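Structure, as structure tokens:
This part shows subunit A:
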Amino acid sequence: MSGAAMPMSRGGRLLRNPGFVVGAAIVGFAAIIAILAPWIVPYDPFAIDLNRRLVPPSFMEGGVPQNFLGTDQLGRDYLSRLIYGARISMVIGVLTVITSGLIGITLGVLGGFYGGRVDDFVVFCITTRLSIPAVLVALAVAALRGSSFMLVVLVLGLLLWDRFAVVARSTTMQIRNLDYVAAAWCAGVSRWWVLTREVLPNIATHLAVVATLEMALAILLEAALSFLGLGVPPPLPSWGLMISEAKEYMFFQSWVIIIPGAALFVLVLGVNLLGDALRDMMGTDLSR
Partner candidate 1 sequence: MSALLEIEGLRVTIGSTAAVRGASLVVNKGETHCLVGESGCGKSITALSVMGLLPRGSRRETTALRFAGQEIGRFNETEMSRLRGDRMAMIFQEPMTSLNPAYTVGSQMTEVLRRHRGATRAQAVDRAAELLARVGITAPGLRLGQFPHQLSGGLRQRVMIAMALMCDPELLIADEPTTALDVTVQAQILRLLATLQKDLGLGILLITHDLGIVARVADRVSVMYAGEVVESAPTAALFAAPEHPYTRGLLTCVPVPGKVRRDEPLGSIPGVVPRIQPGFTGCGFRDRCAQATPACAGAIPHQQAGADHETLCVLAPGWKAAA
Partner candidate 2 sequence: MLRFFLRRFAVAVLVALTVLTLAFLLTRMSGDLAISIAGPNATAEDVATIRRVYGLDRPVWVQYLDWLGRALQGDFGESYFFRDRVANLIAVRMPVTLTLGLVGLAIALVVSLPLGILAAVREGSWLDRGVGLVAIIGQAMPSFWLGLVLMIVFGLQLGWLPISGVETWDGYILPGVVLAFSAIPSLTRLTRSGMIEALSSDYIRTARAKGLSRLSILVKHGFRNAAIPVVSIAAVQLGFMLGGSIVIETVFALHGVGYLAWESISKNDFPVVQAVVLVLALIYIALTLLADLLNAVLDPRLRTS
């Protein structure tokens, strides 16, 4: 999504879209927190203090001012862990989108651009991928290889490329068949020229929409994997892992799961709002 491909009027319209403004604010805030995490956390998120376990947030009964969001079942500061969790979610989201984007866009553009057998093959890959239950396979691979941060990124990247491929393929096809592209074609320009000058710049904005939606999905799936104990390994404070670890106490102290879950929900909502505003502007068709 380059500035050149998005004239000012579009930028102006985006700023008047409340969904875009709220989404951008949420995602921007999360990004800043993720980057600055080591410098802004009040405490070491890994420091265990068994004498001060499950202290409620300071705004609740029994809370103390030192721990704004309380402490977890091992006495670690909840706010500090939450801040580091934002870092994990953002990094996983971005890295997954890069991995899956590379795979999906390559396949989709190839299929849409060359058509024929190449396209048949790409469609076959997409169909096969969609029929594989992603969460289950991700869990199985994590169990077999032992879960780690990079494995989660890799597995999610290998599983979430389908929508990139679908959108890249259909938009490439549309552009390829435009009259002026056909005219350039007839004028004897090279395939590379058509691909880099016509196709890629024109599908980039549509792919930006997919990227936001895939990022939201990747963040949710990482949390789900970590919740099931096969995502990011402890003691890393992934929000999903925080919910999983706090689950035993949720019937007595519901804030222990409400806080990380709400953070997760708000971040994903922000990313989705961004994507939705972009989609409304582009008219990207995501139905499949």
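Criterion applied: all candidates are chains of the complex that A comes from, given by their letters.
Everything below uses one rule, namely that contacts are C-beta pairs under 8 Å (C-beta built on N, C-alpha and C of every residue); 3 or more make two chains touch, one makes a residue touch a chain; residues count from 1.
All of these numbers come straight from a predicted model, not from anything done at the bench.
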Subunit A: touching candidate in this complex (1 or 2): 2
Residues of subunit A defined as touching candidate 2 within the complex: 19, 124, 127-128, 130-137, 139-141, 143-145, 216, 220, 223-224, 227-230, 240, 243, 247, 250-251, 254, 257-258, 261, 264-265, 268-269, 271-273, 276, 287-288
